[in-house]
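Pasting a structure here, questions to come.
Heads up, one of the protein chains got dropped from this complex, but the rest are sitting where they should.
First chain written, first letter: the chains are A, B and C, and each begins at residue 1.
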Amino acid sequence: MSRWAAALIYAVLGAVTFVVCFPLLWAISTSLKPKDEIFRWPPTLIPETITFESYRELLFGGAVASAPGAGVPPSAYFMDWFVNSVIVSVGSTAISITVATLAAYSLTRFRFRGQRAVPYVAILGYMIPSVIFVFPMFLTMVALDLPDTLLSLILGYVCITLPFCLWLMWAFFRGVPIEIEEAALVDGATRLQVFRQIVLPVALPGIIAASIFSLIVSWNDYLFGRVFMNSMDKLPLTVGVMHFFDGTHVDWGLMMASSVLMTLPMAILFGFMQRHLVAGFGAGAVKG
Amino acid sequence: MAVKVSRRAALGSALAAASTLAAPAIAQTRERVARVWGEPGPYVGVFTNALNEWAQRNAPGLRFEAEQIAWDQVYVKLTTDLAARRPPALISVESPIAYQLAAEGLLEPVEDVNRNIRAAERLVDGFKIDDFGTWKGTQYAVPLHHQGCLFIAQSDIVQEAGLSDPTNWTWQDLLNAARTIQQKRPGMAGFTMALGRNLCGDYHIGQFIWQAGGLTWDPSRNFETVFNSPATIEAYEFIKELYAYMPRSAVEFSFLQVVDQHVTGRTGMSFYWGRTMGRAADEAKPIYEKMEYYLNPAHPRTGARWSWTDINGWVLPRRDNPFIREVKEALTQVMNSTEWMARYSASLFPNVGPVFKDQAAAPALQQHPMYQAKKRSVDVIFTGFVPHACNSGFELRKGISPLAGIAHGRNVWSQVAQRILLNNESPRAAVEWGHRQFEDIRRENRRLLG
Amino acid sequence: MLPLLVSVALFLVWPIVEAIRLSFVRYNPLRPDDQPFVWFDNYLFVLEDPLFWESFRQALVWTGISTLAQAVIGVGLALLLHQPLRGINAFRGLLLFPYIVPTVVIALNWRWLFNAEIGIVNHLLLSAGIISERVAWLSTPDMAMASAILLNVWKYTPFVVIVVLARLQTIPTELYDAAKVDGAGAIRRFRDITLPQLAEVLAVVVVFRTIWTFNKFEEIYLLTRGGPGTSTYNLALYAFDQAMANLRMGVGAASGVIMLGLLLAGSLLYIRLTGFGREDRAA
Partner (left out) sequence: MTDVAIRGLSKSFGTNRVLKALDLTVPSRQFVTLLGPSGCGKTTLLRLIAGLEQPTEGEIRFGERRVDGLPPGERNIAMVFQSYALYPTMDVARNIGYGLEVRGTPKAERRERVGAVAKVLEILHLLGRKPRELSGGQRQRVALGRAMVRKPDIFLMDEPLSNLDAKLRAAMRGELRRFHLDLGTTTIYVTHDQLEAMTMSDLVVVMNEGVVQQIGTPEEVYARPANLFVAGFIGTPPMNLIPARNEGGRVTVEGHPLPVAAPAGAPAELILGIRPQDVSMATPGEPGTIPGKVWMVELIGSERLIEVEIAPKVRVTAEVRASHRAALDDAVAVRLDPAQIHLFDPASGQALPREAVREVGARPA
C-alpha cells in the first residue's frame, strides 16, 4: 500500500473516530464543569474550571444522612443503583450462561425429540421485542411474589438474554469435535470431568462472547427496570439516573458524570474482552 | 389459581438455580413495608419521615417507604402496579388522576380522617374538601397541598421594554410584551410555556382554554363533550400567535425545559408553578432577584385568570391494601401536626402551597427567607391565586370530572396544539380532532360517570 | 437438564401466550378483575387507528434509513479496519466502543448534545457558519427523526463492523492473488471478490438489524418519547403507549402481536437466507 493511501485511511479513520468518540468526550467535559459553566453560552469545549463535585456527589453522596425535615436527593442512591446493576447483570449473566451452556451442550451431544426445533425457537426468542412481554412478565413476577426485587430483574434479563446465549453456545459446541470428548472418556474421565476439563475450556471464547453480550443487555436495560422496580434503593442504574430529571430540574453535570460512571464498567470489560468479542460474534451474529 | 400453581411448579427449578446465585439479591428483611407514592422532590420524603415517626411509636415492624414517581412515569407505574393488584398504601398524585381513581371505585373513603384532622375548619380560604376528590358525595382525598400555575416575569426586562405592571395584563398585553421583549433582547424568547406532548403542555394549554371560556366536558350537562367551542379555538389560535415569540423548541418542552429557560435567563416571561422561583434562588440569584409571580393574564372578554392547579390530596387504594387502618391513623397524627405540615411545605419553598391556615401561619413558612424576600410573589403563589384555581378534572370549578386523568394519559390537549404547530393543521380542524378524542374517552368510560 | 430447559421455555413462552390472550380481551389495568373477551375488536381498533399506520410508516423510515446507513458505513469501516496498518487495533477498539454504551447514557448524551438552546451541536454548527440560527433538533419532526436515526446508527454500526470484520478475516488471500494475476484492479477486486464473499453475512446482518431496529423501544422512548407530536412513534412506542398511557392493555397487546407476526415473517426470511439449521439435517 502506498504511503498516500495509508495516510488517507488514517485520516478517514481519525475523523470517524473523533465523531464517534465526541459524545463521550463531551460527556466527560460536561461532567467536570462547575454548575454555572455547564449552562454557559457559548459553551466551553474544555472546562475552564475542573471540578470533581459531580463525581463526589454520586460516589459519596449516599453517606450524607438525611435530616428528618429534608428529603433524600436521588443522587444519594447512586451507589445503591450501581451495586444493584452489578448484582442483576452479573446474576442474570451467570444464570443465562450456565443454563445456555448446559442446554446447548446437551443439544449438540444427546439426541432427543424436538431437538432440532430448539435453535429455531432460540432464534425467534432472540428477535422478540421486549416491549411485548414486559407486562405479562411483570404479572408473572407478581404471581411469584417477586415484584420490586432484584431477583425479578435477574429473571427478566435471563429471559431476554438466554435465547441468544443458547444459540451462540449451540453454534460453539457444534464446532467442538466429539472425538476430544471420547478421547477423554477413554482416558478415564467421567462425563462431568469431560465437560469441566475438556469442553468448557474449548467453549470459553463462546462463553466469554455470550457473557459480554448478556452483561451488556442487562446492564443497559431500561424497560424492565422501569416496570418491575419501585423502591428508590432497588433501582438499576439506568432507571435510577432518570430520577435526576425531577421534573423541574436536571443537573447535567450530575447526569453526564453518571453517564461516564455507567459506561465505565462496560468500557473496562470491553477493553479486556474486545478480542473475544470479535471472535465470538464472528461465530454467530449478534442481538443489539 | 390452577394456572398460577402450575406456573409456580414449572418455574421452581429455574428459581432454585437462580436463587442460589442471587442470594444476596433477595435477602431482604421481613418487615412490613407500606409504599408511599409521590412526585419527585423532597416533600414526599419529609412526609414519609413523619409517617415513620408515627410507625416507630405505634406500629413496630411497619415502615413507610417513599417511591418517587416522576411525572411522566405516573401512568406506567399506576398501570402496572394496579393491574398487578399491588397498589401502594398511600398515593399523592395529580388531582385529575385522583378523581379518576375515585370514580373507578378504587379508593378508600376518608371522611373519618378529614373529620379527625378537622380539615374543613383548617382549610385555607377558597378551597373546599370536595375540591380535593369527592365523588358522588363521598370524600376520597385528604387535603395535602396545592400548586397553581402562574405567570412569571422578570421585572427588569419588563421595565426595560417599557411595559406596564403585569398585574393587570390581558392576553393582548401578554402578546405585545412577548413581542417587545423578543425584539429588544436578541437571543431571548419573549415568553415560554410547555407545548410538548406531556402533562405540562396539557396544563399550560388548559389555562388558556378556560380563560377564553371553553371547557372539555360540561359536568352540568352529564359531561357532554363541549371541547369544540369557539372559545377553545380562540385559545389555540392565541397560542399559535404567541408561539412566534417562544423558543422554537417549546413544542417539545415539558416541566423541566420551561424552568430551565427561565432560570438560565433565556426567556423574559413564562408559565410555571412555584418551583421556578425556588430553583432560581438556588442557581441564579440575579434572576431570582428580579423574578415576580402574577395571576395569569386575563382574557380580554371574559376577564378570567384561571390557573391550572393541582388540588392535591392523599388517596388510599381500597383493594389489596393491607395498611388502610394504619395509614389512616398515621395520616391523622401527622396532619394534625402543624409543625410537620409546615416542614412539609417548607421543604421545597414555595412549590407546595399550604392547605391549612395553621400551617400557612406557621413560623417555618412565615419566616422563610424567601417569604421575607418575595412576600408579594409568595402571597400570590400561596393564597392570591386560590379564587382562580381549577384544573382539568375540576374545570371552571363546575364539578369533579373523572375523565380528565384519562385524557391527560393521552395528552389530548397538547396533541391538539402539536397538530396546529407542527403539522400546520388549522386550529378548527385540530380542535375537532381533539373533540373526537374526548368524545371517545367519554364513550369508553361512560360507566365512570354513573 | 430437560426440566431446566422446559422451565426456561415456559418463562419465555408464557409471556407471549399471555400477550396473545390479552390481545383478545378488553383490559383496563385499573380494573384487573374485569376482562371481557372481545374477539378481534382490539385488532380492528389497531388497524383502524391512523396513529398505528402513522407509527408503522415512521417505523419503516426509521428502520430503513438506519439499517441502510449502518450497512454502508459498517462495511466501509470494516474494510478500512481490515487494512494491515500500524495501530489499527486502537482504531478498532475505539470504533467498536459505542456498541457497549448503555442506551440510557447515549440517549441522555444526545439530549444534551442536541439541546436546542445550549447544545454543543448547535454551537459548533453556528460557529462553523453551517447554520444561521439554532436548530430545534428534537422538536422539529424531521430533525427529531434524523437525530433518532443518527443515535441508532452511532450505537449499532459497530455491530455491523464486528460481523463484517470477522467475515473479512476468513476470505482466503489466494482469491485476491488470483484476481491480481487476472489483472483486476482494486475496485474490481472489491466488487467481484469482497462483495460476493460478504453477501451472505451482510444479508444476515441486514435482516437482524432490520428486525431489531424495527422493534426498538428504548432508543426512541428515552430520546424523544415519540415526539414532537407523534412524529417519531414506531410500533413499539405505539404498543407501549396504548397499554400504559391509554389504559388499553388489550390494544397494546394486539399491536404487540401484530409486531410479533411481522417479526416471524422477518425470521423466516432470515432462515431462508442462511439455510439456518440445514447442516444439522445432514449430520
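Basically, a residue touches a chain if its C-beta (ideal position, glycine included) is under 8 Å from a C-beta of that chain, and two chains touch if they have at least 3 such contacts.
Everything quoted here is computed from the prediction, not taken from an experiment.
Just so you know, the chain we are not showing touches A across the whole complex. Annotation: of A:198, A:217 or A:266, A:198 touches the absent chain (contact as defined above). Considering A:59, A:102, A:185 or A:267, the position touching the chain not shown turns out to be A:185 (whole complex). Within the complete assembly, residues 177, 179-180, 182-190, 193, 197-198, 201-202, 204 of subunit A touch the chain that is not shown.
FYI, only the chains that are shown with their structure count from here on.
If you sketch which chains touch which, every chain touches every other chain without exception. One simple way to say how far apart two chains are is to compare their mean CA positions; for subunit A and subunit C this gives 17 Å.
Chain centres here are Cα averages; for subunit B and subunit C they lie 36 Å apart.
Within subunit C, residues 4, 8, 11, 14, 117-118, 243, 249 each touch two or more of the remaining chains. The set of subunit B residues touching two or more other chains comprises 7, 11, 14, 17, 76, 80, 83-85, 260, 264. Residue ranges of subunit C in contact with subunit B, taken from their complex: 3-4, 6-8, 10-11, 14, 27, 29-32, 116-118, 134, 136, 138-141, 144, 224-231, 243-247, 249. Taken in their complex, subunit B has these residues touching subunit C: 7, 10-14, 17, 72, 75-76, 78-80, 82-85, 100-101, 104, 106, 196-198, 247-253, 260-261, 264, 266, 406, 409-411, 415, 418-419, 422-423. Those residues of subunit A lying in contact with subunit C across their complex are 1, 6, 9-10, 12-13, 16-17, 20-21, 23-24, 26-27, 30, 39-43, 45, 99, 102-103, 106, 112, 116, 118-121, 123-125, 127-133, 135-137, 139-140, 155, 158-159, 162-163, 216, 219-223, 237-238, 241-242, 252, 255-256, 259, 262-263, 266-267, 269-271, 274, 277-279, 281-282, 285-288.
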